[in-house]
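So the structure is just underneath, and the comments pick up after that.
Heads up, one of the protein chains got dropped from this complex, but the rest are sitting where they should.
Right after this comes chain A.
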Amino acid sequence: MYPSRFRYEAPHSLDEARSLLAQYGDEAKVLAGGQSLVPLLKLRFAAPELLVDINGVPGLGHHRVEAGVLRVGALCRHVDLERSSVLARHPLVASAAPLIADPIVRNRGTLVGSLCHADPQGDWASVLLALGGHVVAEGPHGRRPIPMAEFTLGPFQNALRPGEIAVEAVAPAPRGQVSGRYLKLERRVGDFATVGVAVALETDGDRVVRAGIALTGVGPHTIAATAAEQALVGRPLTAATVEEAAQLAAEASRPKGDHRGSVAYKRHVVATFVRRGLARTDLEAVA
């Protein structure tokens, strides 16, 4: 399968990339890992006039923790996060990375590209949503942060304006004791989630300071399980509060029954994953 014809540019600076994007507006597409875009080009679901390959732009490959804040550059690959040694206080990110796609796709694909792609089945959107993260966009009018909750507008639609490029995804510094992880039910490696649940938890003693719970694959888009989060914040993490959160998250899900499972089954898995995600080995009550 061949993509239709396009012009290809591989700028060596962010300025150059931005001015190409500004010039072509809607007719241009950024090429990052290409693991979603190239398949779309081949199927001719996408046929941009210009591809701006950012792989040669310096200063985008990083991921680092500064004063507790995690910054993931636009060229940081899934595999970099999978093998990272700086994610001790970001267990949700560390646990999600090896569950994205398959090992070969992870060598190329990027977290930021995944957010931009805005596939309702994408795993990273749930992770960033649960963390209360944001995307940093750079465009003709400078830099602006876009909260993850506002970044995805719909299936395959993001909040970037024509001419803007996403340079970084950012997760804020967690407070207190950090736990949580990403749980994903998939039929085989490389499959999208039948059910995915992202749990980010910050506690002070046994009291919950912040809870983030987001759901993948069980609705028309990534779902923030806000009621479940609110049921936890300010309260101790006990079997009862965990159970309440699990049920509220299951209620917030809007799965469709399909070959991967029935509605009831998927809801059940959501509740189970929330329980497991909240489990802290140091707190007996939840075990």
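We adopt the following convention: contacts are C-beta pairs under 8 Å (C-beta built on N, C-alpha and C of every residue); 3 or more make two chains touch, one makes a residue touch a chain; residues count from 1.
Keep in mind that, in the parts below, contacts and distances are computed from a predicted model.
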Can you pick, from "Paraquat-inducible protein A", "Lactate utilization protein A", "LLM class flavin-dependent oxidoreductase" or "(2Fe-2S)-binding protein", the UniProt protein name of the chain not displayed?
-> "(2Fe-2S)-binding protein"
Contact with the hidden chain (one of A:R71, A:R89, A:R108 or A:H221) | A:R108
Among A:E27, A:D53 or A:E243, choose the residue that contacts the chain missing from this document, as touch is defined above.
-> A:D53
Pick out the residues on chain A that sit against the missing chain.
-> 1-8, 10, 31, 34-35, 38-39, 41-42, 51, 53, 55, 79, 101-105, 107-108, 189-190
